[in-house]
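With one protein chain withheld, the remaining protein chains of the complex are depicted in position.
So, chain A:
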Amino acid sequence: MKIDYRCSNPIKTTKPIDYSVYKNKKLSINGNGNNNINTSINTTVNSNNIKIQRINRSDEQLRQIFMKIGVVSQGSGSSYVEMGKTKVLCTIHGPRATQKTELFETAKLNCELKYTTFSSTTEKIEYVENSKEKDLSLLITQSIIGSIRLEKYPKTAIDIYILVLNDDGNVLVASITAATMALADAGVEMFDMVSSCSVSSTKDNRTLIDPTTSEETIPTSSTILVAKMPSLNEITQIIQTGELQYTNVLECVDLCIDGCDKIYSIMKQNLIDSLLQKQKEKEQQQQQQQ
């Protein structure tokens, strides 16, 4: 990665965004939009006396997901994924020519994840790539490499660039989803779409699906992430951080798999809808030309 050291001096005049202002606003918006959802607040207090509240959703409920493909004009495919306040933008370049290839019978998959400097409210992010970003890039590559038919593209490289616009937990899940959607948009041949889901388990036996930053960073909690290809019923990645009982692990993995299937159906429907819309636009253009 090219580093511009002139930029690596962060601007110190910015203030972190206070989301509590938005929270109150959102509540009123949700109240208008979805009258059926009862405002329920689940509270848990961990050993460090950090309160965890879930507003408007239960422990087994995913955050609201928004997806869109074809958002960037450059590159061969792109996608934008929003899971609650976590916002991720992904662009695919390629399959394109490479100068240095050791394994030239198959394509090489490169993945690069970058946090924007304004993405997080809790930690300072430099322009320079840090080890966390490198680790996440590697995990994303591992999760989706099994789904792509790399042998179809010899002597080429497929580059995935992910930009985290806002980090509110579960960035890895959002990134994997975004990468898969962008690959589908680019028309890269793959075996199946990879969907993923993560669960955070707290000490007081609460399993929180799709955790936010505050839920992820509880010191005594542990998280499990599962990425799978639902149509082929194959798991491509399991990551566990923290300590968990064996029975709890099984329970969490089952929950993750359920979540994966839910996200997969959303992804699938989204792809179909966007293709239908494109078709409609084409027809309208043809009519206008006539």
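One rule holds in what follows: contacts are C-beta pairs under 8 Å (C-beta built on N, C-alpha and C of every residue); 3 or more make two chains touch, one makes a residue touch a chain; residues count from 1.
Operating definition for what follows: contacts and distances are computed from a predicted model.
Per the UniProt record, the chain missing from the shown structure is "S1 motif domain-containing protein", taken from the list "Mitochondrial ATP synthase epsilon chain domain-containing protein", "S1 motif domain-containing protein", "Ribosomal RNA-processing protein 42" or "ubiquitinyl hydrolase 1".
Touch with the chain that is not drawn comes from one residue among A:81, A:125 or A:186, which is A:186. Chain A residues in contact with the hidden partner, per the touch definition given at the top, are 76-77, 94-97, 99-102, 104-105, 147, 149, 153-156, 184-193, 229-232, 267-268, 271-272, 275-276, 278.
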